[in-house]
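Left out: one protein chain. Kept in place: all the others.
For reference, chains read A, B, C and D in written order, and residue numbers begin at 1 within each chain.
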Amino acid sequence: MRVLPRADDAAMPHVWDVVRRFGEPELTGGDPIALVVLRSCLFTLRSVAVGFGVGAAVGLVLAVAMQRFRVVERGLLPYVILSQTVPLIALAPAIAGWGGKLSLGSYPWQPWMSVATIAAYLAFFPVAVGMLRGLQSPPKVAEELMHSYAAGWWHTLLKLRLPASTPYLFPALRLAGAAAVVGAVVGEISTGTRGGIGRLVIEYSREATADPAKVYTAMVGAALLGLFVAALVGAAEFALNRRRAT
Amino acid sequence: MTAAVELTGVGKVFNPGRPDQVAALTGVDLTVESGQFVSLIGPSGCGKSTLLRLVADLVPPTGGTVTVAGKPARKARLDQEYGIAFQQAGLFDWRTVQRNVELPLELRGASRTERRERAREMLDLVGLGDFAKHYPPQLSGGMQQRVAIARALAVHPPLLLMDEPFGALDEMTRERLQDELLRICARTGTSTIFVTHSIPEAVYLSDRVVVMSPRPGRITDVIEIDLGERTEATRQSAGFFAGITKVRRALRAPSEVPA
Amino acid sequence: MTAAVELTGVGKVFNPGRPDQVAALTGVDLTVESGQFVSLIGPSGCGKSTLLRLVADLVPPTGGTVTVAGKPARKARLDQEYGIAFQQAGLFDWRTVQRNVELPLELRGASRTERRERAREMLDLVGLGDFAKHYPPQLSGGMQQRVAIARALAVHPPLLLMDEPFGALDEMTRERLQDELLRICARTGTSTIFVTHSIPEAVYLSDRVVVMSPRPGRITDVIEIDLGERTEATRQSAGFFAGITKVRRALRAPSEVPA
Amino acid sequence: GTADEPETPSGGSGGTTAVKLQLQWFVQAQFAGYIAAVDKGFYREQGLDVQILEGGVDIVPQTVLAQGQADFAVAWVPKALASREQGAGITEIAQVFQRSGTYQVSFADSGIKAPADLKGKKVGNWGFGNEFELFAAMTKAGLDPGKDVTLVQQQFDMQALLRRDIDAAQAMSYNEYAQLLEAKNPKTGALYQPSDFTVLNWNDVGTAMLQDAVWANSEKLGDAAFQDTAVKFLTGSLKGWAYCRDNAQECRDLVVKRGSKLGASHQLWQMNEVNKLVWPSPNGVGMLDEAEWRKTVDLALTTKNQDGQTVITKQPEDTAYTNEYVQKALDALKGAGVDVNGTSFQPTTVELKEGGA
C-alpha cells in the first residue's frame, strides 16, 4: 500500500508548470487561465459573502439562544451537530428545489442564492459552537455581579457575555469564512451552477488525464479565494484589537 | 418599619450527596435593622461569603428563608435593593476603570453625563481619579479592589453587601475609606452587611458584630457595639478597645449556645 | 557572607513613553542580609508588588541592579533561589489542592512519596488537610490563599518572597501562620521579603520594616525592630507597641530624605 | 453565452413558449443536438424559447424534472426507471441514443479480454447509478460484483487507469476513452494508441442498456397544450440532431462557444462518436425500439449491485414511455424533407490532439 505521496508529473505537476499554465489560454484562442480563474473567483465571492454573513448571523443567534436556555442547548445542540453531518448531496437537490419555488419579493431566486444557502449552512456551525463557548466564558464573579444588578438577560449579554466572547469570535469567524468558501465551492459543484471557481475545478478536473496542471490552476484559485476571505476576517480582527488597545 | 435583612433558620449545603459535600452554613438566624451596620467576622471558610451570597440571592439556601427589605431575596435582587462588592474585584478587563464604575449606573439607565460625574466622584473618593482611563490589569491589587468599591457605592443602594472590601488596602487608605463609608451610610440611611477579618475594623464600623465559627458555619455570638458618633478620638477610646476585646474573646472561645 | 538580596539605584517605569506611563519605583536601595526578615509596607499602589517582582526577576528594572544570593536576579531565578506567594492565589484550577502544593516539588524532581508527604505536611500546617482532594474553585478566598502559602513554603527555599499572603485571613489563623512562618524561617535560616498592609504584622515578623511612599514609589524609612525571640508575650510587649508607633508615624509623615 | 440564461429574451417576441431542458451533465457534444436547435433557431421555428440547464454532480435530471423545475430532461433509461419507481412522475418521449456508449477499458497487457477476466481485479466505475451495465456483464459472466472484484469509484479523469491504480475503467466512447487517447504515453513519448487498450463494449457483450433519452413531466403531459409543446420540442431537437449529423464541425463549434471547457478536437471526436450512437436510426431518430426497451427493463429487474439491490423491483407501467409525440415530430420533419434515418451516415475519423486542444 502506498503511504508516501507520489511525485510524478501527473500527480504533482511542477509549480512552474502550474504557473505557466496560468498565462496560457484555457482553450485555443480563449482567455488566459489567470483571467478565467479570477473571474470565477469573483463570481463565487458573492455567494461566499452572502453565505458567510447569513451563516454568521444565524450562528450567533443560535449560540445566544443556546446560552440563554439550557433546554435549548440540550435540545438544539444535537441538531446543530446533526445538521453538519447531513451530506450535501442529500441537501443540494432540496435546496435547489425549494429555492426554485421562492422569490425575494419581485426578485426571482437565482442559482447563486442556492449556492449561498449551502455556504451559509456550513458557515453557521463554527460560529454557533464557538460563540456558545465564548458566551459561557465569563468568570463566576462577573456573572454574579450582573446578577446582583438584576441585569436582565439582554443586558448581561450586551455588557458581559458579548465583550467577553470576542476572543472566541474571531477563531469562529475564521472557520466560518473557510466553511463558507468550501460551501460555495461544493454548492456550485453539486447544484451545477456555472460561473464560479467550484464549477471550474470540476470542469478542469475532467481534463486532468492529459493536462494535469490545468486543474491545479483552478484549485490554486479556490485556495486564494479562501485566503482572501481569511485575510478579510484577519483584518477585521486586527482593526478591532487596534481600537480596543488604545 | 421592616428589617433590611432577615434570615430565619437558613442553611446551605454545597454538592449535597457527593463525596465533596460541604455544609457551609446551618441554622442561621439574623436580623439587620434598617440603617444598621452589621459586620460578619470569623475564621476563613466559616461561610461569611456564602451568607452574603444568600442575602444577595446569588446562591439559593438549602433551608430556611431569606427576606430582604421585607421581600423574598429574589424579588429584592430584581428590585436592585442592594449593591455588592466581592472578595475578588471582578472587574471587566475590556472596560476602563471609569467605565467599570459606570456599569451599574448604565444598567439603571442613568444619563451619560450623570454616569460620568458619579463615576468620577466615586473614583476620587477611593483615590483613583488619575487612573480613570486605565484598564484593570494595569492596576495594583489594592487599586483594583478600590475600583470595585467605587462601583458598589456608585448607585447609592439601600443595602450594601461588602465582602472584605478593604482587605488589600493599607492602613491609611483603609481608615480613610472606613470613615467615608460610614459617612455615606449615615447620610443615605444605608444598611450594610460587611465581611471582614479585622477586629478593629469590625468594631469601628458596626452597630453589631456577628461572630461565626466553621464546620458547619454558624453564628456563635452577636456583639452590640455602641460607640456613638465616630470621631478622630474613637479609635483611641476605651469603648473601642473594650469592643475589640469582646470580639476577640468571642472568636477565641466560641460560646456553645449561639446568641 | 553575601547579602540575600541587594538592590542599588533600582527604578521601574511602566509603559515608558506612552500616555499611561507610570513611574512605579525610583532610586530604590535595599539590602536584605542572609536570614533577615524584611517587611515592605506602604500605601496601595506605592510599588511593593513591583519591588518584589523585580527581586524575583519577573519584570526587568528600567534602571539599577538587582542582586540575589550574590548573583544577578536572572541567574538566581534560574537557580530557584527563592519561593514566592503572590497577592492573587494563582492556583491551577485543573489540579487538586494537594497537587497544587506538589507542583514546585515536582519541578525540582522530588520523588512521589516525598512530594505527597511534604504537601500533606504543608496543608496540615495551613489547616487544609481535609481539602487535599478538592479543586480550587470549591474553596473560599482565604482557603485559596492558604494553599498558595503552603505551595510557597513546600520547597524550603533560601529566600521567601511573599505578597500580602495573610491579607485574606482571619486574625487567629493569621497569628498562627505568622508564628509558623517565623519558626520555619528561623529553623531553615530563610531570608524573607514580606509585603503587608498590617503594621502589627510587619512589626511582629520583621527584623526591619521598610516604609514606602507612592508616586513615584520610593523607600522613605527603614525601621529596625529588635524584639528578640517572639513568644506569647511579644504581642503585648512595650517594644512591640513602640515599633508599631514608629512605623505608623513613618507612614503618616514620610521623612523627606529616604533612609 | 452561458447556459443559465436564455439565448433570446423570452416573452418579448410574442407567442413563444418558454421551455426548460435539464441536461444530465456539463455542456458537451453529447448534447449537441439540443444546443444546435437553440443556436440555429430550430426551436424558435416551433415557437419555443428553450433554456438549457446544465447538469452538476448532485443534479439528478429526473428529480429536477419531477419537481417541475424543468419541462424536459435528458436521462439514461435505467436511472430514470429507478426514479419513476420511487415516485418521480416522468415519461420517456424520445429515445435519442440507439446504442450504449459505455466501455470498460483496460490496458491491453492486463489480459482482460472478457467480463470474466475481471475476477479479482480492481474495477473502476462511476457510481451515480451508471454502473449497472458493468454489473450485468459481470453477473452474466458468473461474477458477484460484491465479492469477486474490488469496486473503485473513478474520478472525473482517467488517471487511476493510466497509473494502474485500477485494472479496468469505465469510459464513455465519446469522452473518457478519447481522453485516454489524448494522453501521452511516457514510454513512447507519443499519444496512447487504441492498440494499447482492450475495450469491453456492452453492445457486443449483450448487456447494453438504453442511454440518453428525452423525458417529460408526466403531470404536465396530461395537458393538451403541453403535449403540443412536447411535439414541437422534439421536432426542434431531432432537427438539431440531424443537423449535427451533417454538420459535425459546426456543431462542435457551437458546443465550444457555449463554454464547454473540453477542447475543440475532443469535442469533434465526441460529436463523431455521439453521431455513431444516434445514427443510423432505422425507425427514425428518437423512436424507441420496443425490444431494446424490454432488454433494458429485464436487465434493470435482474441485475444486482454489490448490496444485492436491483435497479427496479417491478415491471414499469406501460405509461413509462410513449412514441406518440416522437412520431408526430418525425412526421413533421419528414414533411419538411429532413432525413430522420441517416441510413447513409458515415462516421469520419477524428484525429485527437494532446489534451484534446
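The definition used in the following text is that a residue touches a chain if its C-beta (ideal position, glycine included) is under 8 Å from a C-beta of that chain, and two chains touch if they have at least 3 such contacts.
As a convention for this text, contacts and distances are computed from a predicted model.
S.K.: Looking at what's absent rather than what's present, what does UniProt name the missing chain, "Dihydroorotate dehydrogenase", "ABC transporter permease", "Protocatechuate 4,5-dioxygenase alpha subunit" or "Na(+)/H(+) antiporter subunit B"?
M.R.: For the chain missing from the view, the UniProt record says "ABC transporter permease".
S.K.: Among D:154, D:235, D:281 or D:303, single out the residue that touches the unshown chain.
M.R.: D:154
S.K.: Of D:82, D:105 or D:332, which one is in contact with the hidden chain?
M.R.: If we include the chain that is not displayed, D:82 is the one touching it.
S.K.: Using the touch rule from the top, list residues of chain D that touch the missing partner.
M.R.: 57-58, 60, 62-63, 66-67, 79, 82-83, 86-88, 122, 125, 127-129, 131, 150-157, 159-160, 165-166, 305-307, 311
S.K.: Under the stated touch rule, tell me which residues of chain A contact the chain that is not displayed.
M.R.: 1-3, 5-7, 10-12, 78, 81-82, 84-90, 93-94, 97-98, 101, 125-126, 129-130, 133, 140, 167-168, 171, 174-175, 178, 181-182, 185-186, 189, 198, 201-202, 205, 208, 212, 215-216, 218-219, 222-223, 225-227, 229-231, 234
S.K.: For chain C, which residues reach the chain that was dropped from this view?
M.R.: With respect to the unshown chain, the touching residues of chain C are 53, 56-58, 77-80, 82-84, 86, 88-90, 92-95, 103-104, 107, 135-138, 161.
Note that in this section only the chains that are shown with their structure count from here on.
S.K.: Chain with the smallest distance from its CA centroid to the overall CA centroid?
M.R.: Chain closest to the assembly's C-alpha mean: A.
S.K.: Decide which interface, A-B or A-D, involves more C-beta pairs in contact, and give its chain pair.
M.R.: Pair with more contacting C-beta pairs, A-D versus A-B: A-D.
S.K.: Measuring from the mean C-alpha position of chain B to the mean C-alpha position of chain D, what distance in angstrom results?
M.R.: Taking the mean C-alpha position of each chain, the two centres sit 83 Å apart.
S.K.: What is the distance in Å between the mean C-alpha positions of chain B and chain C?
M.R.: 28
S.K.: Specify, in ascending order, the residues of chain C that touch 2 or more different other chains.
M.R.: none
S.K.: Using the touch rule from the top of the page, what residues of chain A touch 2 or more other chains?
M.R.: As it turns out, chain A has no residue touching two or more other chains.
S.K.: Which chain C residues qualify as touching chain B in the complex?
M.R.: 14-15, 20, 22, 41-45, 49, 87-88, 133-134, 138-143, 146, 164, 167-174, 197-199, 248, 251-252
S.K.: Considering the complex alone, what residue numbers of chain D touch chain A?
M.R.: 2-4, 26, 53-60, 63-64, 67, 69, 155-159, 162-163, 176, 179-180, 182-184, 256, 259, 261-264, 354-357
S.K.: Can you list the residues on chain B that touch chain A in the complex?
M.R.: The touching residues are 53, 56-58, 77-80, 82-84, 86, 88, 90, 92, 94-95, 103-104, 106-107.
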